[in-house]
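Heads up, one of the protein chains got dropped from this complex, but the rest are sitting where they should.
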Amino acid sequence: MEKKSLIIGVIGADVHAVGNQILYFAFREAGYEVINLGVTVSQEEFIEAAIESKADAILVSSLYGHGELDCQGLRDKCNEAGLKDILLYVGGNIVVGKQPFDEVKQRFVNMGFNRVFAPGTSPETTIAALKEDLYGEK
Amino acid sequence: MEKKSLIIGVIGADVHAVGNQILYFAFREAGYEVINLGVTVSQEEFIEAAIESKADAILVSSLYGHGELDCQGLRDKCNEAGLKDILLYVGGNIVVGKQPFDEVKQRFVNMGFNRVFAPGTSPETTIAALKEDLYGEK
Amino acid sequence: MQLRNKKWSEQEFFDTREEILKTWPTGAEVDLDEAIAYQKAIPEEKRFSAKLNKAVKNKTTLIQPRAGVALIDAHIELLRFLETEGGADLLPSTIDSYTRLNRYSDAEHGIAESLAQGKSMLNGFPGVNHGVKGCRKVTESVKSPVQVRHGTPDARLLCEITLAGGFTSFEGGGISYNIPYAKNVPMEHTMLTWQYVDRLTGLYEERGVSINREPFGPLTGTLVPPSISNAVAVIEALMAAEQGVKNVTVGYGQCGNLIQDVAAIHSLREMTNEYLEKFGYKDCDVSTVLHQWMGGFPQDEAKAFGVICWGSAVAALAKATKVIVKTPHEALGVPTKEANAAGLRATKQVISMLADQELAREKNLNFEIEMINQETRAILDRTLQLGDGDIAVGTVRAFEAGVIDVPFAPSKFNAGKMLPARDNSGAVRFLNIGNLPFSKEIVDFHQGKLKDRGSAEGREVSFQMVVDDIYAISKGQLVGRPAHE
Partner (left out) sequence: MQLRNKKWSEQEFFDTREEILKTWPTGAEVDLDEAIAYQKAIPEEKRFSAKLNKAVKNKTTLIQPRAGVALIDAHIELLRFLETEGGADLLPSTIDSYTRLNRYSDAEHGIAESLAQGKSMLNGFPGVNHGVKGCRKVTESVKSPVQVRHGTPDARLLCEITLAGGFTSFEGGGISYNIPYAKNVPMEHTMLTWQYVDRLTGLYEERGVSINREPFGPLTGTLVPPSISNAVAVIEALMAAEQGVKNVTVGYGQCGNLIQDVAAIHSLREMTNEYLEKFGYKDCDVSTVLHQWMGGFPQDEAKAFGVICWGSAVAALAKATKVIVKTPHEALGVPTKEANAAGLRATKQVISMLADQELAREKNLNFEIEMINQETRAILDRTLQLGDGDIAVGTVRAFEAGVIDVPFAPSKFNAGKMLPARDNSGAVRFLNIGNLPFSKEIVDFHQGKLKDRGSAEGREVSFQMVVDDIYAISKGQLVGRPAHE
């Protein structure tokens, strides 16, 4: 199977680095090419990196609560940059406070994310989702 | 002021002795004549003691949850025994489980208790109530 | 029958048994041979003693709730919930208060009222009324071992029915289920009724069915000095062993001072083994249980979690074999299943974070262990003396003499002369020694500790201190300090 490539990073002014380092480790272990942009990544940096490396997916982390502000418009910018069908995931603690996850999910789906993950999602879950979306395997 | 006298005891099959011992100590300190029947006191024992000592009030404790079963009919029995206007208080953890206290109170008022006290009521509160009901002082 | 600490003969046992089984219709359901066969088919992982022995070996601390409601189906739902949502390792069936006083027709009334009102009107599970079949339905519906927890001076019928009903552990003892749980029951009586329970357990044991027995450690749950409750636990262990019991869990109710509590668990283990050995009971497995604070709780749930978690930490640091878990509803009433499970999960979190930590046996801890050992031996040895070498007879006389004396007990057969109070670091000491058989050295130690507290608080040592200590934890403190500005 050809090696798919992923862009990962923590969006906005967010510096939560631990989960990011673990995802980097876990996705490589799972056989992916991973470009890790680290923390405090802007929308533009995600897009540039995706174009440059012909990435198959962008996995946005947001932990600190401003995810809803930071993620607005990312799908449009991807479209404008020609990344039309790129897979967009978001996960972490993506809104401020404890909110019913169904509603949160809907808001991010409306923003154009293909999948939205709840707080504390384990790498195994994400890897399974990627397998399904990128290789069509269940 | 003449010394008023109180009957205290823990009703039914209830053996919670600590609060009872403290109330005994506190009511005497507050200047009352106190007849302490201890734990596992039947309705009949409360009434006999009240008649014998011409008590002004019966203070029923129930901690263990069966208060609702144990207290049924006490007012009627008092009436039958000629203790028509005797003051009846009940306190402790008088029902099974954590229930809205307003409803609990109403049920015990309906059973004929003059005052119904919530879990953890301090002796000071009870003493203030007694003062009001027995000496008309606020 | 004359009380003495001597294994009952077959005759004595079966004569009594005939009477006991007649005291309520469900007694007729018990067939001992069938019951033993039934128990033998219970798998190892559902057997209390096996799970405890494994925990002792691995130095793990198991968690167990209290729980019981009036109706069978609701009770099963409750236990399953505590198993799956609470992560309970061991399950209880807490028996209602009418059953505890053998008032089975009141219990029947409570069952009827519960059916009528659609909620439990009893504060526990009326095991006798539900009978062998009802009990089996319960024990078969869960994955974990189930224990009978109660407070019954005369638990003979309850024991017959529940052991036949698949329970693999039975709590209580002739002292611990009398003095804190009754007003008018003579000590001779409960020593005898509990010999019956122990003998019945011994019978199962002899026929290859291991049943765990657990003296109730905390007694009145309120400022009981460790040496008092430990002495009681050792006596009940000796009584049980004589009747053929081979698996005993001795218990202790947390007092609140870390060093004293850990010391109490160590001393409890040591003294129980020492005396079992001394009297030649060599093949009895001993495990320990710490009860999270058994006195008055704070009403606020967050604060209650504080009390629960601190108890959990102490259990783990003492490496108690199990811990009995309180709930955030403790001060208010019998907990909902959700509150009960929450108490369990908080406990499990603390226990497992501390699984690999232990309070090392350094100077301070060893000192407290030694103090408790000395006091416990003093009580036990005087009790034996009073009984001319017979611990059963001695116990009855020790209670008469106040040589064993439980604070705040409802029983009129308890002297009630001893008064406990906390010292300046919260350890429970003797404010009034009563008739406890302690050396001048021990007495001076305790009085000194309380004088220190008195001078720290600028007040005389008095009953007011005791009152303050009784309220302290529910008001968010350990030591009941005088109110100040």
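Each chain carries a letter (A, B and C) given by its place in the written order, and its residues are counted from 1.
Operating definition for what follows: a contact is a pair of C-beta atoms (placed from the backbone, for glycine too) under 8 Å apart; a residue touches a chain by one contact, two chains touch by 3 or more.
In this text, all values refer to a predicted model and were calculated from it rather than measured experimentally.
Engineer: Using the touch definition given at the top, which of the shown chains does the missing chain touch?
Structural biologist: A, C
Engineer: From the list C:30, C:350 or C:401, which touches the chain that is not on show?
Structural biologist: Here the residue in touch with the unshown chain is C:350.
Engineer: Over the whole complex, note the residues of subunit A touching the chain we left out.
Structural biologist: Against the left-out chain, subunit A lists 12-18, 21-22, 25, 38-40, 64-66, 68-69, 93, 95-99, 119-120.
Engineer: If you put the missing chain back, which residues of subunit C would it touch?
Structural biologist: Spelled out for subunit C, the touching residues are 256-259, 298, 300-303, 305-310, 312-313, 317, 341-350, 352-357, 360, 362-364, 424-426, 473, 476-479.
Here, only the chains that are shown with their structure count from here on.
Engineer: Graph of touching chains, which shape: line, ring, star, complete, other?
Structural biologist: Per interface graph, the chains form some other shape.
Engineer: Using mean CA coordinates as chain centres, what's the gap between subunit B and subunit C in Å?
Structural biologist: Between these chains, centre-to-centre, one finds 30 Å.
Engineer: Report, in whole Å, the distance between the mean C-alpha point of subunit A and the mean C-alpha point of subunit B.
Structural biologist: That pair's centroid distance is 65 Å.
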